[in-house]
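Please read through the structure below; I'll follow up with questions.
One protein chain is absent from this view; the other protein chains keep their places.
A, B and C are the chain letters, set down in written order, and residue numbers restart from 1 in every chain.
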Amino acid sequence: MNSNLLILPAIVPFVFALVMLWLRGREGAARYLALLSGVIQSIVAALLFKLVLSEGTQTLEIGGWEAPFGITFVADLLSASLALVTSFVSLAIALYISVEKDEPITHPFTLPLLQLLLSSVYGAFLTGDLFNLFVWFEVMLITSFVLLSFGDAKQAIGGAIKYVLLNLVSSVLFLTAIGLLYGKTGTLNFAHIAARVGHLSNEPLLIGAATLLFCAFSIKAALFPVHFWLPASYHHTPAFVSATFGGLLTKVGVYAMIRTFTLVFPLQGTWLQTALWIISIATMLFGVLGAASQMNFRRILSFHIISQIGYMTLGLALWSPLALSAAVFYLLHHIIAKTNLFLFGGLAARLCGSDDLRKQGGLYSSHLPTAILFLIPALSLAGMPPLSGFFAKLLVLQAALEAHSLISVICMLLVGLATMYSMIKIWSEAFWKPAPADAVRPSNRTPSAGAYLGVAYLALFTVFIGVGAGYVFPICERIAGELLDQGCYIHAVLGER
Amino acid sequence: MSPFLLRTSVKFIAPIQLALALYFLLRGHNEPGGGFIGGLAAASAVLLYGLSFGIQEVESKLPVSWFSFALFGLSLAVFSAFISVFVNQPFFTGIWGPELYAPLVGKLKLGTVLLFDIGVFCLVMGFGVGLGFTFFAKEAER
Amino acid sequence: MIIASFIGLLYIAGFYLLLRRSLVRAAIGALLLGHAANLLIFVSGGLSAGAPIIREGEDSLISPYPDPLPQALVLTAIVIGLGVSAYLLALIHRTAEIAGGDDMDDLKEEE
Partner (left out) sequence: MKFRTSCYSLSGASAVLCIFAIWASMNLDAPYYLAFDWLPKVGLRISFRVDSFSLFFVTLICGIGSLVFFFCAGYLPGDKSRSRTLSILLLFTLSMLGLVLSDNVLLLFIFWEFTTITSFFLVGAKCEKKEAREAALQALLVTVAGGMALLVAILLLFMAAGTLELSSLEANRQLIQDSPLYPVILILIAAGAFTKSAQFPFHFWLPGAMTAPSPVSAFLHSATMVKAGIYLLARFHPILGETVLWHDLLIGIGAATMIVGASLALARTDIKALLAYTTVSALGMLTFLLGLGTTLAMKAALVFLLVHACYKAALFMVAGSIEKLAGTRDLDRLHSLGKMSPALWCAAALPALSMCGLPPMLGFIGKELIYEAKLIAPTIDELFLLIGFTANALTVTAALLAAVKPFIPRTMDSPPKRKLTLPLLAPPIILGIVSLACGLFPTWVGDNLLEPSFQALKGEPSQIKLKLWHGVNPVFILSVLTLVTGALIYWIHSYFARMVSVVERWSSPFAPERLYAQLVKRFVQFASLQTRLAQNGSLNFYLTVTLCFASLLLAAAFFSLPEKAVDLSLLIHLKTSLIILGAAAAAVLSIRAQSMLEAVLLLGVVGLGVTLFFVFYGAPDLALTQFLVELLLLVLIASIWSRLPAFRPDTPKREKRRDLFAACILGVFLSYFVLQAVFLNEHNAISEFYAQNAATEAFGRNVVNVILVDFRALDTMGEITVLAIAMMGIMSLLKTRKTKR
């Protein structure tokens, strides 16, 4: 069953990027195009999600070449829901910048590049081909490199260099893994590899390839101790760019990890599972410690990304249907909440004239609606019911309890408390504290309707995922079921062959 | 080599190189070559020309920037991929036209795939030349 | 055997150069690593003489032929590598302009 719907999420922003590039220099037009693109992406992604939800995994054999030979796009429920969430993010960011003339677009290439970034994220989520995944990763990386270096401050360039070199290592390892895997299996299609790996066990090459993929994806997902590139770079870009980064980039790494280590190399019972467990715990702890030590709005958020990634990979490492569905739930929740928080980081910085919490303040009294909207993602991230983060944490916690993993439970609780601490720190400094005397006084201009719409749109989903957990979680359970049943994926892609 | 000699020889070599690049492009489907190789070869021709005659000289002759040229290539490539969507085939499916016989190149089958390759050619050429010129300009700035 | 050692050597040299404090060296290291990975993919398809080009008048490749797929992959990887390294060069150039030096630790910032 081929449906071009699968490629559309990736290709729509791509085409819009091209149009924007042709119209470069016309910033106003680009803003509206971004909005239009966001709307179309949402529609397409929603249609795709609906299709997959009702009719199961969909595939698209690109170029019309049948499955293992050409590149196949595969939308199982996981991919489709991630694409859907990505389209939410895309639309929210487009809203945020659409009519927000206060949000300066630093460079004429920024908006088209953002579209290309989205395109590559969709591509990475939907492709069913290992090498094609690599290509999407590279597109994503180079786009983010370029977006980072637009900052042009010394720190921005420094951050960009770190980002480039560390991710380069990841790419080399990824390529090496592809080489090894191709040498052994002679194929690149995920399903086909999985089918062939199924016959072989304990082959040195496969173990090597699995390990290399593990390393490569760890770097992309910013797991401890290979997370350094993330906090070094994320806060140098305009808010809506770091929101996209913070929401999506690392999550693509997590997605790749989930896909690879359920479909191709099921983690269960391997030493990698133990390794992932240890790494996840360390990631959770170190991320949150990093956040506690910071006094910069967006840097706190950056460190929190790391810590939260730990929860997701912990879900993968615990390896039970519940744990996997919890990890997926966490993934969906986190993309939305984190993007939103980064947008607030931008708003706060603009209203107070600084990103530094010490120089911010007084927003609670001067900008009440902003403050209330901020609380939704912030409390969600800190795990307050009934927002999405509460259920995400609750589910991982229950999975850990069921796995009798006492250490995981304790660490999760400590990290949860520390997360609460740093969210409250932001609240207390930026919102409650009176604006410091020497700082620029908070501007009395309210953010424009567009910015409010953007953040409110995402906040709505945060609330929905929480209140509607009874609806969202069964989907995650279905996803976990699909992930654990490799045969189902393989069959959907390769048919009876 | 004196500048004069260099310029004269480049004047002869560059067009040949360009022609060669086009040849690489068109026969790429059947013999070694293709959009990349053609594009890179073409880029080197223009770069050589630019180096010997000055960048301004080349750029003033061109109505569009090299970036637009590359952009055109990329757009063409995407467009070629899209054609199949309009006839309700999977994205990127090759749609084939008649087969031509071109002198020197040999048999040449027209189709979206060829269009795609031309897109790649334009992009790579634009990339190569644009980059080279940017770097040269940076150097000349001193 | 020799080719494997060579690839290994490229990896070692690449990683070593990456660890130098000089950014230019790091870039060279990155290029060497690219070579290593490309070669690996290339040889993973098996080595064979001939070219993956179907002779005029034939319908398919006549065995033995080299595996065409890794070649295509490597080609893609080379081109991506070109893009990234060119960008890296420009970045280094810009860094030198801003920071006035080549040392990675010139870029150290308060983190």
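FYI, a contact is a pair of C-beta atoms (placed from the backbone, for glycine too) under 8 Å apart; a residue touches a chain by one contact, two chains touch by 3 or more.
Bear in mind that the values here come from a model prediction, so they are computed numbers and not experimental data.
Taking the full assembly into account, the omitted chain touches A, B, C.
Contacts to the hidden chain, counted on chain C, fall at residues 1-25, 28, 31-32, 35, 38-40, 42-56, 58-61, 65-69, 71-76, 78-87, 89-94, 96-98, 101-105, 107-111.
Although one chain is not displayed, its contacts with chain B can still be listed: residues 28-37, 40-41, 43-44, 47, 67, 70-71, 73-74, 77-78, 81, 92, 94, 96, 99, 109, 111, 113, 116-117, 119-120, 123-124, 126-128, 130-132, 134-139, 141-142.
Looking at chain A, the residues touching the absent chain are 14, 62-63, 65, 68-71, 107, 109, 113, 116, 120, 123, 131-132, 135-136, 138-139, 142-143, 145-146, 149-150, 161-162, 165-166, 169, 173, 176, 179-180, 183-189, 192, 196, 202, 204-205, 207-212, 214-215, 218-219, 225-226, 228-229, 231-232, 271, 275, 286, 289-294, 303, 322, 364-365, 368, 379, 384-386, 390-391, 394-395, 397-398, 401-402, 409, 413, 416-418, 420-421, 424, 428, 431-434, 469-470, 473, 477.
Definition applied: only the chains that are shown with their structure count from here on.
Inter-chain centre distance (chain A to chain B, centres taken as mean C-alpha positions): 37 Å.
Each chain gets a centre from the mean of its Cα atoms; for chain B and chain C, those two points are 24 Å apart. For chain C, the set of residues touching two or more other chains reads 83. Within the complex, the chain B residues that touch chain C are 30-32, 36, 124, 127, 131, 135, 138. Across the complex, chain B is touched by residues 51, 53, 75, 79, 83, 86, 90, 93 of chain C.
In the complex of the two chains, the chain B residues touching chain A come out as 71, 74-75, 78, 82, 84-85, 89-94.
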